[in-house]
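Heads up, the thing below is written out as structure tokens.
Shown here: the complex without one of its protein chains, the others still in place.
For reference, chains read A, B and C in written order, and residue numbers begin at 1 within each chain.
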Amino acid sequence: MSHNTFGHLFRVTTFGESHGPALGCVVDGCPPMIPLEASEIQAELDRRRPGQSRFTTQRQEPDQVKILSGVFMDERTGKQVTTGTPIALMIENVDQRSKDYSEIKNSYRPGHADFTYDVKYGIRDYRGGGRSSARETAARVAAGAVARKVLSGVTIRGALVQMGPHAIDRGNWDWDEVSRNPFFCPDAKAAEFFAEYLDGLRKAGSSIGAVIEVVAEGVPAGLGAPLYGKLDSDLAAAMMSINAVKGVEIGEGFAAAALRGEENADEMRPGNQGAPTFLSNHAGGVLGGISTGQPVVCRFAVKPTSSILTPRASVTRTGAEADVMTKGRHDPCVGIRAVPVGEAMMACVLADHLLRHRGQVGQGASWPFEG
Amino acid sequence: MSHNTFGHLFRVTTFGESHGPALGCVVDGCPPMIPLEASEIQAELDRRRPGQSRFTTQRQEPDQVKILSGVFMDERTGKQVTTGTPIALMIENVDQRSKDYSEIKNSYRPGHADFTYDVKYGIRDYRGGGRSSARETAARVAAGAVARKVLSGVTIRGALVQMGPHAIDRGNWDWDEVSRNPFFCPDAKAAEFFAEYLDGLRKAGSSIGAVIEVVAEGVPAGLGAPLYGKLDSDLAAAMMSINAVKGVEIGEGFAAAALRGEENADEMRPGNQGAPTFLSNHAGGVLGGISTGQPVVCRFAVKPTSSILTPRASVTRTGAEADVMTKGRHDPCVGIRAVPVGEAMMACVLADHLLRHRGQVGQGASWPFEG
Amino acid sequence: MSHNTFGHLFRVTTFGESHGPALGCVVDGCPPMIPLEASEIQAELDRRRPGQSRFTTQRQEPDQVKILSGVFMDERTGKQVTTGTPIALMIENVDQRSKDYSEIKNSYRPGHADFTYDVKYGIRDYRGGGRSSARETAARVAAGAVARKVLSGVTIRGALVQMGPHAIDRGNWDWDEVSRNPFFCPDAKAAEFFAEYLDGLRKAGSSIGAVIEVVAEGVPAGLGAPLYGKLDSDLAAAMMSINAVKGVEIGEGFAAAALRGEENADEMRPGNQGAPTFLSNHAGGVLGGISTGQPVVCRFAVKPTSSILTPRASVTRTGAEADVMTKGRHDPCVGIRAVPVGEAMMACVLADHLLRHRGQVGQGASWPFEG
Partner (left out) sequence: MSHNTFGHLFRVTTFGESHGPALGCVVDGCPPMIPLEASEIQAELDRRRPGQSRFTTQRQEPDQVKILSGVFMDERTGKQVTTGTPIALMIENVDQRSKDYSEIKNSYRPGHADFTYDVKYGIRDYRGGGRSSARETAARVAAGAVARKVLSGVTIRGALVQMGPHAIDRGNWDWDEVSRNPFFCPDAKAAEFFAEYLDGLRKAGSSIGAVIEVVAEGVPAGLGAPLYGKLDSDLAAAMMSINAVKGVEIGEGFAAAALRGEENADEMRPGNQGAPTFLSNHAGGVLGGISTGQPVVCRFAVKPTSSILTPRASVTRTGAEADVMTKGRHDPCVGIRAVPVGEAMMACVLADHLLRHRGQVGQGASWPFEG
């Protein structure tokens, strides 16, 4: 069954294909009375927008968002606010370049969803990848911009921390750097290297994978819940649902497998703001599926773009052999533009869990408990 | 909000705490007319049962399952079958050793869910970890045994592929070996090493992490769906919901980030059974969130057990300093018993997606398409 | 929490306010390869469209639907078909008459949702009733048109069977008559009477209630399921969610309370098409929440429009006394246009249950069973 809704209380339903008239989403369950302007959503969309450097696809899409419902002018403040009813957001597709689709229409590009859509549904919109195109992530970023408004006091930032086999130097981490280079890279030196590295790959008609890290600070302790509504379980689903993602980890992640209990335990000491002070954050801000009050840290691996100029062995719809190469516009490292998408998914998950927690528990307990 | 239900059409709701009267689950949506005996469920539970070697907790629990509903004798065949109504499964707790809980009742064990449950709910059942105990996974394994019956033709097997920093040698992989050693390890030589290695850790009162791999063979192409009901997205949520799991990957996983497009693309050639022949499986059997017909390969990282004998800095419920060490029974490598749990989650996700696919699409398309 | 999604496998999410830029819906889970043209949806919308007679609101809305996603040309047949991905439908609002809203903005119209939206959300889009306007039902009708395409072999028809205290004469029932009068009334004689009756009420600035009956023929036996997914339970929710509906009944409905067991039992005799022949249909086609194969019969009561010219006692947002009368365009009998809406909801519920049944059970059992 198809399932294009994400979230439980803060629910996002997306629609649209790469080359259809429009894509967008319906954000349902957003609390009322939250100031919300289209420009705030636009600002997030602009960070993800294609065609902003030579390192991303050259498709020119303004990605202008329209709010179709769910907001109204609050005459007491003169601000446009949410009303508690569904917020529909629409982005019209503009640059659906007319081209010859005869090759991808009849053959399956290796690593793409061409074959699986066809075998599942018996038909697919092959233009630009149809529903499986990363263009859908524009709708996620728009929804995430609404989610951010719900999460007052929470800061969500993402960064590219590895490109191909090259990890950044964490000692150079500078959040301000992220907006200064076209890679969302917090290490200025690594960014310089990536520019050269990616130029080489791009010119070779190749592509490369990446690892993205998203960090949410200011998340209150207590979000998430046993056992299938764990915060980290929902984060894993959210990140793995992004195009081309093949792995997700929280905190220490796979490295935790190599640690001993003494090394991995995050020791605590009395704090002074309703949460203990943790002396480390191997847990990535989540214990037992519930947030600890520390930064929530999530990483995900993005595979290399499957659209490459090197011909690959494949088959046609009718079962014949074919060699496929993908001409045209593409992102040589699709992981780059996944940074704002990962942030958006983190925002949606946290907003959902904030409302869930408030629903079941209200304000929650006040730690420390009295003696 | 609490959420103890997993799955959409094949839905599993679990209940129970480590030291309460019983734990169990309700499996809703199971198709009717499937032969099902308690002994089949028991066989799976016995694989996960504690106290079977010196390498797992010494708690003695027979884990006897009772089927409370949802089955009936089919007089035409003389077999007990599912009826399409909810299947309730109950496992009574037997070995709730009476002990002095005063330490963990008032202090938070680092790496455990003690603090987060308390701060979220204002109360927690501290006996043996309560709801956050891995004992709950018995209910998952029971549900998974039902899911396996739904998945006729699909083989699901799990294995421990890394303990601490020590990965197995994949050249030695032998599925038959998995049932011959207490580690579910497919590499006999590695298993020998792990025995000695874990003895050392156990005697030191320490613990260690692990990586588990679960492989499903015989999965038909076409399961999963855009975009938030992707097969890999649901697998990620499923595995991340298991106690102590900190990372999940599909196919090449995090290693895909280091690959170029040419390396990562799984080339295809015409096959002869409704699916092309793939020349590799970097994708782990999933493209665009939909199964390709290749083996579905999922790995997850389990952190080291937080219950260790070395004292760690912590705090009390009332906000004072405390040093905590965990005496008593525990698994020095909780990853070991996570193997049958991972298999169970894989089975539940696949059963769910099989029903979803049948609901939306019916039989699906027959590839190759005619000319 | 807000919840603007209806259905489980065939899922409809609606959005939009009476006077916003657009309203519409996302239909998710529709099976692929179903021919679908905008004109087919338009035909249903045209039946519900306002301003077609003097007996409905004079607001002029063309209600032109646009399909934004989820369809594609099938080159094998030359027909546009569904692709299995979400179908977004949009209807732009055109006739949002600019007017003075100062009265309803500050006061609560008795019988309207003005007060409850305000007290729940702290804000409401008061223009034309905002989200609580019956304009939203256009989105339902559009979704229902898609659902009808899923239900091949099922005929769904609705009729107005009572206006005010005046029930039609069931002896005069003629389905063809329904499209010949502006009341969707199957009794030509009653329709004549209703014209005069409603003229009187309309001129008096009053309004009146109605009862609508929706009948689905050709529904296969076996749809619906225990116990909270009963077909009749979902129908009740669906109909009660329509604006102004205050009661729902299946088959004999409230009249069943007055019957004895012998009178109410629908006797059966052997049939010849996978279902017995029923000698009556007090059950309205549903037993134990599952369809019997007989026509599914559902009725619902619609209260009189609350927008009337007679002043009524009320209060303002600031808690002062106010007398409110509603000028402007309105339906004197909102039940009339509820007929196509009720049909649409019946279609959505049945399509959902058809997919649910196929998912859990597949083809289901073939009755009669062999000896």
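Things to note:
Just so it is clear, contacts are C-beta pairs under 8 Å (C-beta built on N, C-alpha and C of every residue); 3 or more make two chains touch, one makes a residue touch a chain.
Everything numeric in this text was worked out from a predicted model, so none of it was measured.
Although it is left out of the displayed model, the omitted chain contacts the following shown chains in the full complex: A, B, C. Residue C:113 is the one among C:45, C:65, C:113 or C:215 that touches the chain not shown. The residue touching the chain not shown here, chosen from C:61, C:187 or C:232, is C:232. Residues of chain A in contact with the chain left out of this view: 9, 29-32, 84-85, 225-226, 355-356, 358-362.
The set of chain C residues touching the chain not shown comprises 1-6, 8-9, 14, 108, 110-113, 115-123, 131-132, 136, 162-165, 201, 206-211, 221-222, 224-230, 232-241, 246-270, 274-276, 279, 282-284, 287-293, 301-308, 310, 312-321, 335, 356-357, 359-361, 364-365, 367-371. Interface residues of chain B with the unshown chain, by the touch rule above, are 1-5, 9, 11, 13-17, 20-24, 26, 28-30, 32-33, 66, 68-70, 72, 74, 81, 83-88, 90, 117, 120-125, 130-131, 355, 359.
Keep this in mind: only the chains that are shown with their structure count from here on.
If you draw each protein chain as a dot and join the dots that touch, every dot ends up joined to every other dot.
Counting the residue numbers used at the interface between chain B and chain C, over half appear in both copies, so the two copies meet with largely the same residues. Inter-chain spacing, taken between the CA centroids of chain A and chain B, is 26 Å.
Chain A and chain C, compared by their mean Cα positions, are separated by 38 Å. Mean C-alpha position of chain B lies 44 Å from that of chain C.
Each of residues 9, 225-226, 356, 359-361 in chain B touches at least two other chains.
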